[in-house]
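Quick one: the structure is below, and I'll ask about it shortly.
All protein chains of the complex are present and in place, except for one that has been dropped.
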Amino acid sequence: MPQVDLKNVRPYGDTLDDGRVQLGFSLPIRYGPEAKEAARQLVIKMGLENVDVVSAHDLGGLFTYFVVYGRCIHSVDVTSLRVPRVQVEQMDFFRINDLVRDKLGRKITVVAACTGSDAHTVGIDAIINMKGYAGEYGLERYPWFRAHNLGAQVPNETLVAKAIDTGADAVLVSQVVTQKNVHIANMTRLVDLLEAEGIRDDVILVAGGPRITHELALELGYDAGFGPGTLPSHVAAYIAQEMIRKEHRTSPDLGEER
Amino acid sequence: MPQVDLKNVRPYGDTLDDGRVQLGFSLPIRYGPEAKEAARQLVIKMGLENVDVVSAHDLGGLFTYFVVYGRCIHSVDVTSLRVPRVQVEQMDFFRINDLVRDKLGRKITVVAACTGSDAHTVGIDAIINMKGYAGEYGLERYPWFRAHNLGAQVPNETLVAKAIDTGADAVLVSQVVTQKNVHIANMTRLVDLLEAEGIRDDVILVAGGPRITHELALELGYDAGFGPGTLPSHVAAYIAQEMIRKEHRTSPDLGEER
Amino acid sequence: MKLDLDISKIDKCRECASDIADRIMEQVRNVTTTTCERAVLRLLGVDGVDRAGVPLPNVVVDMAHQAGLLSDGIATYMARAAVSAGLSLQQVAEKVACRQLDLADLGSASCDCDRSAVSGAVAASLGRIRENVAKRREYLSRLDSGTEPLIYVIVATGNIHEDVEQAQSAAKAGADIIAVIRSTAQSLLDYVPYGATTEGYGGTFATQENFRIMRRGLDSVSAETGRYIRLVNYCSGLCMPEIAAMGALERLDMMLNDSMYGILFRDINMKRTFADQYFSRMINAYAGIIINTGEDNYLTTADAYEEAHTVLASQFINEALAHRSGLPDSQIGLGHAFEINPEMKDGFLCEVAQAQMARDIFPNAPLKYMPPTKYMTGDIFRGYLLNGMFNLAGVMTGQSIQLLGMLTEAIHTPHVHDRYLAIKNAKYVFGSARHLGEDVIFRPDGIIQRRAAQVLADTARMLEYVRDQGLMDAMGEGIFAGIARTPDGGRGLDGVVARSERYWNPFEEAMSAQLGLATSSNPSRR
Partner (left out) sequence: MKLDLDISKIDKCRECASDIADRIMEQVRNVTTTTCERAVLRLLGVDGVDRAGVPLPNVVVDMAHQAGLLSDGIATYMARAAVSAGLSLQQVAEKVACRQLDLADLGSASCDCDRSAVSGAVAASLGRIRENVAKRREYLSRLDSGTEPLIYVIVATGNIHEDVEQAQSAAKAGADIIAVIRSTAQSLLDYVPYGATTEGYGGTFATQENFRIMRRGLDSVSAETGRYIRLVNYCSGLCMPEIAAMGALERLDMMLNDSMYGILFRDINMKRTFADQYFSRMINAYAGIIINTGEDNYLTTADAYEEAHTVLASQFINEALAHRSGLPDSQIGLGHAFEINPEMKDGFLCEVAQAQMARDIFPNAPLKYMPPTKYMTGDIFRGYLLNGMFNLAGVMTGQSIQLLGMLTEAIHTPHVHDRYLAIKNAKYVFGSARHLGEDVIFRPDGIIQRRAAQVLADTARMLEYVRDQGLMDAMGEGIFAGIARTPDGGRGLDGVVARSERYWNPFEEAMSAQLGLATSSNPSRR
């Protein structure tokens, strides 16, 4: 097989650069040859060639659903992509706790919640609860962490109050429901609140959920974002390491230790 | 629901003009955050916004498969679409035969074949064979048709010879295998051959197959093209009506009868 | 019975559930709630909102509550006001709302002649509900009523008008039942929004006008297709009885209505919920509405294999409580779900065991089978397949109502074609494997039979424990879905009011009588 040109990566069906892409969508128009042609034209506008409408279904008169294949003329320069990643060295339960004990010498306090109207607690529970997730313990079981899980549909105000109350080192927010971007508005409001209270810089602010990426979290003014498949140890390691980085920043005499 | 703007029809997920489109494709790059970002960038180039890479799979190291959703910014003007259709009035077995008897007064001869290297005879058999297809008889059972089905992998030369031999009124070609556009080349060659033999205008030239549209057939110099779901009566009605149209054209004195 | 289950264990479970329900009912009969009283107002025909947009039933009940009148039941005061001021009930409510009338000012004596002032409204309301029952029966006898498992799909655009389009599209593709999902967190609103709505998150607000719009939309497809299309909404949250009343008036056919869902999943106070579910179910019973219980929800937080017995235990409790509201078995749509980890070896066999067990134990219940959700991912093809296996389990085990899974479950509320694809999936599987369940016998003491026996045994143990502890206390231990709730925790306790000796609820009274229940309107009469 010829070498992939990383400056011009194209979709691959069964031959390099064949550009094969499958699409599925509905149009709000009546089923028929014209509808198929409309689908084809639309896909051509997306920059596909050799467009085949391989299936078209009448969805009760007003809509038509299509499955379409075509050859995409676009390509991506993969060499120029920079995807921000959470800066963290992977560690297990024991190493994380040892690190906190040795380098920080005190317990880390975190408060966590599923905020706004969101009641999807399974994700944050996976990270925080004793029983944990996918065979890993949650933060509640980490001896060097003190974790407060506030549960579902917690108003941002309550969360901030709890953070102040417990002198939290880290605030963890879970946002699952993203329809019409409610999560964005809600997440932004939390940052505003923390700033209004003057504690934004005192805490590590972490977001998570199935549609959260580190990049998005950074954009919204968070320190880190965690998406699907996150394990408790990922989050714990990040918080521990970030805490230590922070300490060093504020007490530069410890700088050499690293 | 607000009215659909037929000059600007957009994909529909659950709200008018939400533009939702699903895509599936592979890129020949290693699975990981960069791969996901590459997929996202590619889809953005196609003119989609709010792009979500909802799933990414490692296909053994060298490829990654993605399922992506996004909002398409393109729209189609449905009012301006013109899709050529086979000009035919639908009729059933009995009406078609009556028509041929009454208006033509002689049997129509057709020769049919699955040409080139193509061995997919099911489609042409559906149209021609006695037993027919989807509850309809095939052309062999039409009393006013004389049908010769040459079967699979018939060289274009053989088909043309047979057409001359039988004095065929119509030549029917089935092309199923379309990989790398073999069917196009093969279909074009048949037209050239018929022209070389000087009989192109003496026959109604019809193509069919799962990837054949009337439009494509016209482009390639055929008189009509039939795609998936074609029934024997569609083809018979078309040939009968076209024969009568032809007769009228050549003997204008019969023009009034229509 | 396909599973050769131990009948004595089943009897034991029913006995425990019955005891559990009786203890809950002791509490329930002593209280009313703000939403119960608002439901009474709605049934009396009070509708509309005040200038601030607050529904009149809320305005009136809140004032009565503040004035400490609720323990007698709102009907008494409405009757008295109507009589004394010579107004219609709606006018009374309007006057109360603009502070032109104060229910507390009407003197305290309650007499039967006052009561007769509402009897016309009561009769009208009950008549309208009975008419709906008759109309439904007529539709079902005249039109195609569908073949079980009935195909149930959701619409959730947030806009009732788009919902109608989507529902009609789905009905034409073969859906038998349309559920309009509610906007996120409506269950936590202590009022029912008003009018037609076009904005919602993850769902569309449940309002009486929206019910009406969708009912009309579906009736028109019924006429077009010759198939009766059933309508569903959510009778859950802080307004259970009000929504039941609205559904009864607008001829909904099914209602999500669970005895414990709100407590566990919406942190609604348990005293509140138990009281609300009691009256709301009575309304549903009277209106011929099938309830759908919510056992599937347990499995979104708990493991479907490990905690299978909690589903069965909850089904027994839901059944026992439903009976106490006058619901016949044929209206008790017990819920369960296909939520075992797809990676689990022989997981499909365990799903079949669970579903067949529900069928064997509740032979007359219109069981509602919920699709995989938890292990759905962005891989829409895998999702489509999981839904197919779910459909197979459904048709194999004789489920009544199949809530179709969406291939995009992990991504978004359904797109118009997602639903279409789901219906095609179900139609194929139901047709192609229609008699598979009848054609196979589960091997005696095989994997399926043993699994079912084990779950039943665990259930019996659990229900005995709950009976001994009392349900309210047991819930404090997180026995369901690992969620612990206390009797005085949660939302809505402030809306719970002890019934006085004079308490009167004309609908509870009339419905109880017609449903053949011992009336509990007045605790002294028990």
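Chains: A, B and C, in written order; residue numbering restarts at 1 for each.
Here, a contact is a pair of C-beta atoms (placed from the backbone, for glycine too) under 8 Å apart; a residue touches a chain by one contact, two chains touch by 3 or more.
Note that the coordinates shown come from a computational prediction; the quantities given were computed from them, not determined experimentally.
Peer 1: In the full complex, which of B:Ile44, B:Val177 or B:Leu218 touches the chain missing from this view?
Peer 2: B:Val177
Peer 1: Residue by residue, what part of chain B touches the chain that was omitted?
Peer 2: 24-26, 57, 59-63, 65, 117-119, 121-122, 125, 151-153, 177, 179-180, 182, 210
Peer 1: Given the full complex, what residues of chain A touch the hidden partner chain?
Peer 2: These residues touch the chain not displayed: 1, 12-16, 20, 22, 52-55, 57, 67, 69.
Peer 1: If the missing chain were put back, which residues of chain C would it touch?
Peer 2: Against the left-out chain, chain C lists 342-349, 379-382, 384-386, 388-389, 392, 407, 421, 424-425, 428-429, 431-436, 438-443, 446-448.
Quick note on the criterion: only the chains that are shown with their structure count from here on.
Peer 1: Distance-wise, how many Å sit between the C-alpha centres of chain A and chain B, to the nearest whole number?
Peer 2: About 45 Å, centre to centre.
Peer 1: Based only on mean CA positions, could you tell me how far chain B sits from chain C in angstrom?
Peer 2: Chain centroid spacing, chain B to chain C, equals 51 Å.
Peer 1: On chain C, where are the residues touching two or more other chains?
Peer 2: In chain C, the residues touching two or more other chains are 158, 165, 410, 412-413, 415-416.
Peer 1: Two-or-more-chain contact residues of chain B, please, as numbers and ranges.
Peer 2: 12-13, 16, 20, 22, 52
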